[in-house]
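Coming up: chain A.
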Amino acid sequence: MSVALPIAILLSSLIPALASFFLAQESHMWRNLLSLGGAVIKLGLVVAMLLAVAQGAAYEVQLNLAPGLHLLLRIDALSLLFMSLSAVLWLLTTIYAIAYFGTKAELSRFFGFFSLCVAATTGLAMAGSLISFFVFFEMLTLSTWPLVVHKQDDRSLAAGRRYLAYALPGSVALLVAIVWLESVTGPVLFTDPPDLSAVDPVSLRGIFVLFVAGLGVKAALVPLHGWLPGAMAAPAPVSALLHAVAVVKAGAFGVVRVVYDVFGLITVQDLGLGTPLAVAASVTILWGSLRAMQQEEIKTRLAYSTVSQVSYIILGAAVAGPFATIGGLAHLVHQGLMKITLFFCAGIYDERAGAKRIDALNGMGARMPVTSICFSLGALGMIGLPPMAGFVSKVYLGIGALQAGENWVLAVLAASTLLNAAYFLPILYRLWFLPAADIARGDERSPMLVIPAVITALASLAVGVFAASPLSPLGWASLIVAREYAP
Partner candidate 1 sequence: MAVFDLLLCALILLVAVAAIVGKGLFRAVVFFVIYGVLLSLAWVRLDAPDVALAEVAIGAGLTGVLLLGAVGRLARSDADEPAEPIDWPVAVAASVVAALLVGAAIKITPGTGLEPEVRAVLTRTGVENPVTAILMNLRAWDTLLESMVLITAVIGLWPLAQGGDWMEPAGPAHHAQPGGVLSGFGRLLPPVALLVGVYLLWAGASQPGGAFQGGTVLAAAGVLCVMAGVVRAPGMAAPAWRLALVAGPAVFAAFGVAGLAWGGFLTFPEAWAKGAILTIEMALTLSIAVVLALLVLGPPQAGEAR
Partner candidate 2 sequence: MTPFAVTGALLVALGLYGLIAGRALLRRIIAFNVMGSGVFLMLGALGWHEGRADPVPQALIITGIVVALSGSALAVGLVVALARATGRQHLRDDVG
Partner candidate 3 sequence: MIALATLLILPIFGALAVVAVPGQAARVAAAVAVLSGGALAVLIMAVAKGGSVQILPGGWGAPLGIALEADGLAVAFMAMTVAVTAAAIALAARTPAIGTPFWALVMLTWSALNVIYVSRDLFNMYVGLELLTLAAVALVATGGTSALAPALRYLFFALTGSLLYLAGVALIYAAHGVLDMAHLAEAPLQATDGVALALMTAGLLVKTAVFPFHAWLPPAHAAAPPPASALLSALVPKASFVILMRLWFDAVPDAATRSLLLTLAILGALAVAHGGVLALRQDRLKQIVAYSTVAQIGYLMLVFPLAGGGGAAQPWAAGAWSGAIFHALAHGLAKAAMFLCAGIWIMAAGSDRLDDLRGLARALPMTAMAFGVAAVTLMGLPPSGGFTAKYLMMTSAFASGQVVLAIVLLAGGLLAAGYLYRPMEALFARVVPDHRPVSRLLQAVPLLLALLAFAMGLFSDAVYAFLQTGRPGAAEGGL
Partner candidate 4 sequence: MSVELLRQIAVYALTGAGLVFFLAGTLGVVRFPDTFSRLHALTKADNLGLGFLTLGLAVNAERWADVAKLALIWALVLLAAGTVAQLVARSALVRGER
């Protein structure tokens, strides 16, 4: 039970974060070195841990906050999945961000909080108990706020205010749920689920609803998603990593943890909470897609698309069929890769061609072929075109729904696929088939921006095509389901 590795992973982003706070604005070289170095080291450590876990090693670290309040870091297959996703994407986004910002102001602060965010995300992934999860969950909220308001203009300050207005009550709901549960069952560890017999069903349902509400804010479930579109006022790297991967996935990851490791799937079904959660997820999926269609700006459309896509994961957790769970977990990675590609491309369009609105994208395919290809790959993947990644997760979700006898889920999946097409295809049509407006400009001369987008686009393609192999997220997800949650 070596202790060093998990702590090393945490420190690999904590130390660069704290160090870069003290760096002067001018020392770009040092700061970039710190961030990139941190990202590379983290990726290396995660890969090392992957190999070790494959050979059956286990990691557990306990830092006592108060006698009952342990900060427990425990590695299991689920945490590895989420950690490897965030490690890979953090490296790519750091490269992207360095190119994106160049020498703009307040970068020490930006990269400081940027690395702090990732540290919180990895901590959250490794959390072994409810309270440790909550500690990192809140650190994520606090470290994201400065990033959302990074431009410090009125629009981003308003976005920041909205973000906290949603996030803090959410954290209160989550804390109440945790303390309410723990006051009866004692500290809750993910390793051995608490015996819920002591808690009467009514308050158990209340606790579950509070959990979903608290986590739902970050997972952008419909009534609680208000902050996400506004947060698009943040610079592109922030919306790319945070609102496509870190923050939003943290919410979904939390729901998966709560459903599987705290309540256990059987209890959730017995309490009759599975279906309402699935309905909530479905409503979010449809509502997100509908709203996405009405958006004029690229980033807000992608934001609403994120709102709907994340609920696939929650849908996977809510439906009792094993395949649905595999589909949901796989989608955690698939959606991450595809969405980050789209956000990267949106950032490139904005940065290089000043194109923020969708109708400004006419004829971009000709002028910025590589970016447009990546965008198309990502978009098609999201729609769920075979053999892309989106298709794989939707198929598994469908099969899972059939297994669980929830046939109406199939209709939801089909409808959402159509809606995805409805808001992505017009963009592709503009990119490739409409003539460029006369004043349009745009070039792809900065490779550091384009390369990350290409890598993630290819990854999302590969993940779909080689889904069958055990190394792919799908294979990994089925491993998780088989080992941890045989329902």
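A quick word on the picks: all candidates are chains of the complex that A comes from, given by their letters.
The rule is short, and it goes like this: a contact is a pair of C-beta atoms (placed from the backbone, for glycine too) under 8 Å apart; a residue touches a chain by one contact, two chains touch by 3 or more; residues count from 1.
All of these numbers come straight from a predicted model, not from anything done at the bench.
Trainee: Pick out the one candidate among 1, 2, 3 or 4 that is in contact with chain A within this complex.
Mentor: The touching one is 3.
Trainee: Would you pull the chain A residues touching candidate 3 in the complex into a rising list?
Mentor: 21, 63-69, 105-106, 109, 131, 134-135, 138-139, 141-142, 146, 149, 151-153, 157, 160-161, 164, 168-169, 171-172, 175-176, 179-180, 182-187
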